[in-house]
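What follows is a short report on a single structure.
The complex appears here minus one protein chain, its other protein chains still in place.
And now, subunit A:
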């Protein structure tokens, strides 16, 4: 029953917990905790591998991807993380929204966003798209692949959720500096989050189209990237800036990186770290001539 022993045991446990909490709070109020990295799912695999490699040196690094690039940037500005991963350059709006933050971007490589279609569609003849065609696809004006010389198959659009770097690259390509319109009121339209989720949905949906980093479809025989205005997403075209949907990849810090943040960024910039870019299908700084 509810006897004294039980009660005192409970009291002791809760007091101990509170004390240990207080103790923790005291000893770790500084910045000794883990280095927090968050943001773009495109950069995340590289960051995760680098974190794994640096674990041996006693660095604690956490990698999260809630909210994509823009999520990372707003969390960095709010002081919740130490390094933001971004797959898009910092926009004017980001700076304007966070005037107190001294954003410092370090480019770590480059990547190409492809307009990805299923193999079936590509094999039937949809190998190249113009900017206008891509826009009509994503606005729901083109409803069947036969309109583009493909098979008689309904188009199913997967767009990235707001704040994802991939989506901003696509918006920039088809709308330039204009604002993107609201999503189309079409039945064959859904929203996806991270890159792996996008790839999974593309593969399971015949007639699907989505913007996705081309590195994520390497070795996937069900998917293909189309050329844009006749330009292929080859390393040369990305390096020369000819390919319209290439983008730099960044690690962002608030002010100059210090301590473990500096170690982390420096590691990614070394030869070993740059090899990780190649491993995950991105271009190293050397390859794009920087």
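Operating definition for what follows: a residue touches a chain if its C-beta (ideal position, glycine included) is under 8 Å from a C-beta of that chain, and two chains touch if they have at least 3 such contacts; residues count from 1.
Note that in this section contacts and distances are computed from a predicted model.
Quick one: find the hidden chain's UniProt protein name among "Phosphate transport system permease protein", "Heptaprenyl diphosphate synthase component 2", "Cytochrome c oxidase assembly protein CtaG" or "Urease accessory protein".
The chain we cannot see is recorded in UniProt as "Phosphate transport system permease protein".
May I ask which residue of A:207, A:248 or A:273 touches the chain that does not appear here?
A:207
Touch as defined at the start, partner being the missing chain; which of A:162, A:235 or A:281 qualifies?
Among A:162, A:235 or A:281, only A:162 touches the chain that is not shown.
On subunit A, where is the contact patch with the chain that was removed from view?
1-2, 10, 13-14, 17, 21, 24-25, 27-29, 31-34, 36, 38, 45, 48, 51-52, 55, 60-68, 70-71, 74-75, 78-81, 97, 154, 156, 161-164, 179-194, 196-197, 199-201, 203-208
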